[in-house]
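Left out: one protein chain. Kept in place: all the others.
For reference, chains read A, B and C in written order, and residue numbers begin at 1 within each chain.
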Amino acid sequence: MSSVRVQEEDFSLHDEWQACRDRLAGNAGAVVSFVGLVRERSNTGNVSRLYLEHYPGMTETSIEQIVVKAQQRWSLLDIVVIHRVGELQPEDQIVLVIIASAHRADAFAACEFVMDLLKTEAVFWKKETRDNESVWIESTLEDVSRSQEWQE
Amino acid sequence: MSSVRVQEEDFSLHDEWQACRDRLAGNAGAVVSFVGLVRERSNTGNVSRLYLEHYPGMTETSIEQIVVKAQQRWSLLDIVVIHRVGELQPEDQIVLVIIASAHRADAFAACEFVMDLLKTEAVFWKKETRDNESVWIESTLEDVSRSQEWQE
Amino acid sequence: MRSQSITIQVKFFASLKESLGVSQTNLTVPVESTVDMLLRKIQDTYGKDSQLIDISSLRVAVNQQMVEFDRVIREDDEIAIFPPITGG
Partner (left out) sequence: MRSQSITIQVKFFASLKESLGVSQTNLTVPVESTVDMLLRKIQDTYGKDSQLIDISSLRVAVNQQMVEFDRVIREDDEIAIFPPITGG
C-alpha cells in the first residue's frame, strides 16, 4: 500500500498515522515517521520564507517512482508521502513520510532512502528568501552524495 | 532535552509530537519518530499476549543511559522515549521514540541506535503467550548483533 | 506550408518561468523538430535582450519524462522546460 500527495495545505502526522494504523493488520511491528520542518537558518543566512514550486503530475510521478524503488528494495507494509508546495515559513511542516514494516530495520532504511531520494529526484524547485533577498536554490552536494550512496 | 517514561498506559504519538514541536525553536529540520507495535506472529507461533516486566528505577536509568549515549554521538535537539510495560495484545503500541535534530541524518541514525540499544540494554523481561503457552523469551541473536554494530 | 509546421504548448517552471515572464506559451515549429531546435526557437523569441536563457543549463520533459535534446517532438506532446530540479 502506498499514498503520495503533493499539496499546499498543512498535514497532520496524527491523522496520517491513524489512517495508516487502521490499514495495518497485526503484521506491522514498526512504523517510522519523518517530518521535515523549514529551518530558520540555512547555510547562507536567515530564512524568512521558502517557496516550493512543482510540476503537477510529473512531481507526483517522480515521488511514486521513489516509493516503488523503496518497495522493491525492502519488505514494506505501507508508505505515505506528503509533500507541501507553495509559500512556507520557518517552523512549518514541509514533508511527511510514514513507513510501516514487520521489522524495524526495513522501515528505518526505507524511510531514510525515501527522504534522500526526495531531496535529489523529486521534481521541485525551491526559492529561499533570506535577509530580504529571494534566490532559487540548487541541490546541495551533501544531498547528492547521500542519494548516490544508495546506488552501490 | 530528553524525556524518558516507562508506563502501563498507552501513549499518543500525536500528543508527544505536539509537545516536542512546542519545545523546538526554528532550529529543527527533522523529526524522526518510531512506534513499535506488538506483532501477531513471532518466530515461534501466534502471539495472543505479551507481558513486559520492568524494575522500577533501574529500567528508567538504563533507558536514560541509552539516551545519553545517543546525545554524545549525534547532534540532537530533543529525545522522547516512552516504553510500555504490563499486559499487551497484538496491534498494541509498545514503544515510542521521537528524535529531533537540525539535519535528518542525525535523527535517523540516533533513532535507530536508540531502538537497537533498547532491544538489548534496557532492563525489561518479556513473556509471550503463544498458542496458550506462556514463555519467558530471550534476546534474539539478531538484536544482539544489531546492537554490537554500533560499537565499532 | 501549414502542414509542414506544428504548434505545441510549452510550460516553463521556476527561475525560467520568472525570467521569461510566462508560465506557458504556444510555439510553431517545423515538423520533426527536436528539443534542441525548440530551445533555440525559445531563445530567439525571448532571449534577445537578456542573457537569462542558457540552454545548456535547462532540462526538458516530454510527456512528464526527462528527455535528451535530440528527442523529436510531436504536436500532442506535453513539453516542459525548467532549470535542474532542486528536490524536496
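Note that in this section contacts are C-beta pairs under 8 Å (C-beta built on N, C-alpha and C of every residue); 3 or more make two chains touch, one makes a residue touch a chain.
This structure is a prediction, so every number in the text was calculated from the model and none was measured.
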Visible contact partners (per top-of-document touch definition) of the missing chain: B
Residues belonging to chain B that touch the chain removed from view: 36, 52-53, 55, 57-58, 61, 63, 83, 94-95, 118-127, 136-139, 143
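Methods note: only the chains that are shown with their structure count from here on.
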Centre distance in Å when chain A and chain B are each reduced to the mean of their C-alpha atoms: 23
Centre-of-Cα separation between chain C and chain A, whole angstrom: 29
Averaged-CA centre spacing for the pair chain C and chain B, given as whole angstrom: 52
Of all residues in chain A, the ones touching two or more other chains: 36
Junction residues of chain C - those touching two or more other chains: none
